[in-house]
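With one protein chain held back, the other chains of the complex are shown just where they sit.
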Amino acid sequence: MTAFDVVMQQIVNGLVLGSFYALVALGYTMIFGVIKLLNFAHGDLYMVGGFVGFLVLSAISGITGGGWTGVAISMFLSMIAVGCLGVVIERVAYHPMLRAPRLSILITALAVSLVLQNTVLSITHGQYTAFGADFGFGGVNLGNVFITYNQMILVGIAAFLMIGLEVFVSRTQYGRAMRAVAIDKDMCQLMGINVSGVIAVTFLIGSALAAAAGTLAGAYYGSVWYFMGFLIGLKAFTAAVIGGIGSIPGAMLGGLILGFLEAFGTQLPGIGSEWKDVFSFAVLILVLVFKPTGLLGKSEQERM
Amino acid sequence: MTSNSNGAVPTHGLGPFLQDARLRWVVAIAILAFLVVAPMIFGSYITVILTNALLYVVLCLGLNIVVGYAGLLDLGYAAFFAVGAYTIGVLTIQFGFNFWVAFPFAVLAAVLAGVIIGGPTLRLRSDYLAIVTLGFGEIVRFSARNLEITGRASGISGIQDPSLFGWQIRTQTDYYYVFVVLAIIAVIASFRLANSRLGRAWLYVRHDEDAAEAMGINRVQVKLAAYVIGAIFGAVGGAFFAANLGAISPESFSFEQSVLVLMAVILGGMGKIPGVILGAFIIILGPELLRDLGEFRLLVFAVGLLLIMLFRPSGIWPGRRGA
Amino acid sequence: MADNQLLALSGVTLAFAGNTVLDDVNFSIPRDAIVSLIGPNGAGKTSLFNSITGFYKPQGGSVRFDGQELLKLKPHQVTASGIARTFQNVRLFREMTVLENVMSGMHCRTKSGALAAVLRLPSQQREEAEIRAFSEECLAFVGIADEANREATTLAYGHQRRVEIARALATKPKLLLLDEPAAGLNSGEKVALTELIARIRNELGISVLLIEHDMGLVMKISERISVLDHGKMIAEGTAKDIQNDPKVIEAYLGQDDGEGQS
Partner (left out) sequence: MQTLKLLTAAGLIGLAAMGSGAIAQETMQIGVQVPTTGSEATYGQDMINAVQIAVDEINAEGGLLGQQVSLVTGDTACDPQQSVNAASRLVSANVVGVVGGYCSGATLPTLQIYGDANIPFIIAAANSTQLIPENPGNAFMINSTGADQAAKAVEFLSAQGAATLTIVNQGDAYSQDLATLASEDWTAAGNEVVSIETVNKGEQDYSAIVTKIRSTNPDAVFWTAYYADGGLLIRQLRQSGYQGIIAVGDGSNSPQLFDIAGQAAEGVFAFSNPTADFLPQAASFTETYQEDYGNAPGPYAPLAYDGMKLLGWAIAEAGSTDADAIIEVLRSADGQEWLAGPISFTDVNTLARSNFIVLKGEGGAWTRADE
C-alpha cells in the first residue's frame, strides 16, 4: 500500500468508526439538550440494543436469514424496544429528579448504567455472545483501498438515521418543541408545550439511535457483550463535547472527527496505537481551551 | 472556634445538624472512640475495609472541595490519586528515595498537575470541564500504562512500608491507624477551609460567579485553589495507598474509580462534611456487605443507590448546603 | 480633565455583534459627588456600568479611575481598585446568611490563604475577626444589623437591597455604583434610601453613581445628572439644566412607556 492508499483506507476506517460514535453521541447530545443531563447510561442502552438485536435476529434468522434483511428488521425492533426502555428509565429514574440538584441526576444515571450492565452480566454470566449475522467479506477495491459492502451499508444506514433526525428536529412540531424545551423549559411550560412529552420523545429517539448503533455494531463486528457500552459511551460523550454538546450537527461532526483522530492516531509515527487515546484526549482538551463550547456549540450568552 | 463563640455564623459543611458545638464534640469523641477500638473488636477483614473506607473519606473530602464547594464537576479525580501513588512508587523504587522524602514530591507533583490542567480549563462551563477532567484522568492512566518508568501495565511493586519515628508501619492494623489519622486531618482541614475566607469565596463563586467577581473575588484563582487543594488531598491519599498496598498498577486509577469517589460525594450530600464521610462509607461498605450475593452484588447495590437518590435527591445528609 | 475627577470615561465605544450599544461616551464623576445616570430603557445605562466594572470589554476608549486605567482590567480587579456595585436585579448569594453575604465584600481587602486557614494561624484568626467586625459595621450602617444571621434571600425585598449595598460597602470602595436601587421600593423605603445614599457620601466619603428611573429621587439627591440615549451621552448638568433640556424631553417622549431593561 502506498502512503496515499493508507490515508484513504484510514479515512474509510475513520468514517465507519465515526458513524458509530456519531449515532451514540446524538442521543447524548439530545438528552443533554432537553434536561441538561450527561446520561451515563446511554452507552449501556447501546449494549442493550445490541443484545435485543441479537435476540430478534436469533428468532427470525430462520425465516430471513442472517443477512442485511434480518439485521435491518432486528435493528428496527431493537430501536423500538430500547426506545421504550429509554422512556421507562426517564420516567422512573430521571423524571422524579428533574427538580433536584443537577449532579444528583448524574449519580442516578450512573446507577442506571450499573443496573443495566450488571443485569446483562447476570443473565449472560459475562459471556461474549456471537451475534450470528451472516455477512460476506465482499467489497470493492479502489486501487489498494478496500471498502466492504458492509461498510457502505453501515455508513449509509447511519447517514440515513442522522438525516432523518435532522429533518425531524428541524421540520416537525415535536422537533421544534424539542429545541424550545432545550432553550427554556419553564417558558415552554407556560406556553402550554407538553414538556414531559417532549422529554419522553427525546429519550425515545436518543435511545433508539443508540440501539440502532448497538445492533449494527453487533452485526458488523460479530459479537455482543455486557460491557460493550462502556468504552463507546465514553467516546461518544467525548465526541458530543468536541462537536459542542447540545448541538445535533455537532454530535455528528464530533463523532466523525473522533473517528478520524483515532484512525490517524494509530497510524501517525511517534503516536501509534498505544498513545492514540492520549492523542485524542489531548486534542479534545486543546479544542476546548481554544473553543470553549466545542466546534459547533452555541457560544455562551453574554454575561450578566 | 471564633465562629461559634456567640453562635452567630452557621458552621459550614455540616448542614442543620451538629450546629451545636457541644453536641458536635460529643459526636466527634464517640466516633473517635469507635475508630480507635474497632480493630480490637472486629476482625482483620473489617479493619481492612474500614481502612479502605477511611482512604475514601480522604479522597471524597478532597473531591468535595472541588465539586461540593467550588462547584466544579471533576470526572478525573483518580488522576491526582494516581499522581500521588506513582510519585511515591517511582521515587522509592526507581530512585531509592525514602517514603518520607518522596512524600513532599508527591504533593508537589499533584499541585503541578492541578495547575497545569486547571489553569487553562477552569473557565470552562461545568459540563465541558467534566469532559476535560475525564480526558485528563484517562491521559494519566494511559501514560502510566505506556511509560517504562511507571512499570507499564504491570505497575510498580515492592514499595517499602514506611516507618515513623521508629514505628515500622506494616500490618493492616498499623495502616488502619495511619488512615484514621489521615482522615481526621482531612476532616479538620476541610472544616477549617470551609469556614475560612477561601471557603466562603468558593460558595460565593458557586452561587453566583458574576456577583462574586463584582465583590472583588478572582473566580479563576479561587477555583484553581479549590482544584489544587483537592489534588493535594488526592495525592496524599494516593501516596499512603501505594505504601499500604505495596504495589500499584493502572487498574487502580480508572474512570470507574473517579466515578465512585464522585458518587460518594454526591450520595452523602455535596458540601456537607458528615454527608461526604457517610457517602464514602456507603460506597465502600455497601458492596462489601453484599458480597454474599456474588455476581449480583453490584446490581443490588446500584438499585439501592437509585432508591437512595430518588428518596433523597440532595444527598443523604439533610440540609440545603450544596446545590 | 482635572485631578478632582474620580472617574473619567472618554470615547468609550461598545458593540455587540455589530449593534452599537455605547457610542463614544464621555463622562466623568468628581470626587465626593453623587451623580445620576438617566435615560430611557435600552439607552445603555447598565451597559455603561458593566463597561466600567469590567464585565463588558468596550472596543475603544478609556476609563480612568483615580489615576488608573480600568479598561483592560477584570471585574475583580476593578473592585479591588475601589469601585463597588450593586445589581439591577438583586443578586445575593443564596443559602448564605446576610452577614456572610456582606463578608464577601471583604475578600479583596484580606489575604489569608488555604494554609493559614488549615493551620488556624493567629494572623488568619485576626483577619477573620476583622472581616466579621467590619461586615457587621457595614450592616449596622445600612440599618439591618439585627438581620445578620438570617438567610439573605428570605429577607424583605427592601432589606435585600440594603444587604447588597452593605456588601458593596464592605469592599471599602471610593466609588459606589448603584443600579436602580429604588426599583420595587415603596415610598417610605425610597425616602430611607435617599437618606442612606446621602450618608454614604457624607459620612463615608464615598462617591456615588446611580442609575435610576425614579426622577423624584434623582432630582433630589444628585449634584450632577447625565443623560444617555441610544448609547450617546446627550446631556449633562444639574437637575435644573436637565429638566429644561429639549433633547432630554425628546428622548423620553420618543420612548414607549414600558418597564424593563435599560
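Per-chain numbering from 1; labels A, B and C assigned in written order.
Criterion: contacts are C-beta pairs under 8 Å (C-beta built on N, C-alpha and C of every residue); 3 or more make two chains touch, one makes a residue touch a chain.
Fair warning: this is a prediction, and the values are worked out from it, not measured in the lab.
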item	value
Visible chains in contact with the missing one	A, B
Touching residue (missing chain; options A:94, A:203 or A:225)	A:225
Contact partner of the left-out chain, one of A:121, A:158, A:188 or A:205	A:121
Residues of subunit A (touch criterion as defined above) contacting the omitted chain	1, 5-6, 9-10, 12-14, 16-17, 20, 118, 121, 125-128, 130, 137, 146, 148, 217, 221-223, 225-228, 230-232, 262-267, 272-274, 276-277
Subunit B residues touching the omitted chain (full complex)	17, 27, 41-49, 52, 55, 145-146, 152-155, 157-158, 171-172, 241, 245-252, 254, 256-257, 278, 281, 285, 288-289, 291, 294-295, 297-298, 316, 318
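Everything that follows uses one rule, which is that only the chains that are shown with their structure count from here on.
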item	value
Steps in the shortest chain-to-chain touch route ending at subunit C and beginning at subunit B	1
Greatest separation from subunit B - chain, by CA centre	C
Distance between the centres, which are taken as Cα means, of subunit B and subunit A, whole angstrom	32
Two or more partner chains touched - positions in subunit C	55
Junction residues of subunit A - those touching two or more other chains	303-304
Contact set on subunit A toward subunit B in their complex	32, 36, 38, 93, 96-97, 99-101, 103-104, 106-108, 110-112, 114-115, 117-119, 121-122, 125-126, 234, 237-238, 241, 245, 274-275, 277-278, 281-282, 284-285, 288-289, 292-294, 300, 303-304
Residues of subunit B touching subunit A in the complex	67, 73, 117, 120-121, 123-125, 127-128, 130-132, 134-136, 138-139, 142-143, 146, 210, 255, 259, 262-263, 266-267, 270, 295-296, 298-299, 301-303, 305-306, 309-310, 313-315, 322-323
Residue numbers on subunit B that touch subunit C, as the complex places them	2-3, 8-10, 188-189, 192-193, 195-201, 203-204, 207-208, 210-219, 225, 229, 320-321, 323
